[in-house]
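Our next item is subunit A:
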Amino acid sequence: MARRSNRQGFRDAAAILPFAAALLLMPPLVRIFATPSIPGAVPPIVLYIFAVWAAIILVALFVARRVGDATDDPEDTPGPGGT
Partner candidate 1 sequence: MLPVNLVVLVCLAYVAILFGVAFAGDRRARKDPTGWLSSPLVYTLSISIYCSSWTFFGSVGSAAKNGLEFLTIYLGPTIVFVGWWIFLRKLVTIGRIHHTTSIADFISARFGKSPALGALITILTLVAITPYIALQLKAITASFQVTTYPAGALVAASQRLEPDFVVAFWLAAGLCLFSIMFGVRNIDVNERHHGVIAAIAVEALVKLVAFLAVGIWVFATLSNAPDVMFRNAPVSLLNPEQGFGSRWVALCFLAGAAVICLPRQFQVTVVENSSDEQIRTASWMFPFYLFLMNLFVIPIAMAGLNYLPAGSDPDLFVLTLPMTNGQETIGLLAFIGGFSSATSMVIVSSIALSTMISNHIVMPVAMRFSLVPTGSGQSARNFILTARRMSIVFIIFLGFIYFWVSGTSDALASIGLISFCGLIQPLPSLVAGLYWQRATHRGALAGLAAGFLVWGYTLFLPSFEGAFLMSADVIENGPFGLTWLKPYALFGQDAYDPLVHALLWSMTVNIVLLVAVSLWREPTPLTRFQATLFIDVFRRQTERERGVIRRTARVADLRQIAGRILGPEETVRLFYLDGVGERAVIASDELLSLVETRLAAHVGAATARTLVSQVVTSETISVEELKRLAGEAEQIRAYSAELERKSRQVEATAAELAAANERLREIDVQKDEFLSQVSHEVRTPMTAIRSFSEILLTNRDLDEARKLHFLGIIQSESFRLTRLLDGILDLNVTEPGEQAWDMTVFDPEVAVEHAIATCEPLARAAGVRIRRGRRARHALVLGSQDRLAQVFINLISNAIKHNPNANPEVVVSSSIRANVTYEAKVADNGPGVAPMDRESIFRKFVRGAKAQQGGVGLGLAISRQIAERFGGELCIFDSKAGGAEFVVRLPLCTRDGAGSGHSTAV
Partner candidate 2 sequence: MTKTRVLIVEDEPSIVESLSFILRQAGFDTEIAVDGTEALQRLRRQVYSALILDLMLPGISGFDVLRTVRAEKALETLPVIVLTAKGQAADRKAAEDIGATAFITKPFSNADVVAQVRQLTGN
């Protein structure tokens, strides 16, 4: 039971991840960091996007590993094809 709910948790995370990623990278959220900067300084938006991008990849790595540990589920084994 615990294993099943744990697995469900990672599946939920896997399903939520792309929406969270889109939310972080799309306006209006991304606009918060799109502030003007002066020549000769790192624009904050550059740091923001690359940091979010790296974070998404790390979470995806973690989720993929965990979901992978639990795919030995008979429900997930696809059936044979038809005609």
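Just so it is clear, contacts are C-beta pairs under 8 Å (C-beta built on N, C-alpha and C of every residue); 3 or more make two chains touch, one makes a residue touch a chain; residues count from 1.
The candidate set was assembled so that all candidates are chains of the complex that A comes from, given by their letters.
Everything numeric here is computed off the predicted structure, so don't read it as measured data.
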Result, touching chain for subunit A in the complex among 1 or 2: 1
Subunit A residues within the candidate 1 interface of the complex: 11, 14-15, 17-19, 21-22, 25-27, 30-31, 34-43, 45-46, 49-50, 53-54, 56-57, 59-61, 64, 67-68, 71, 74-83
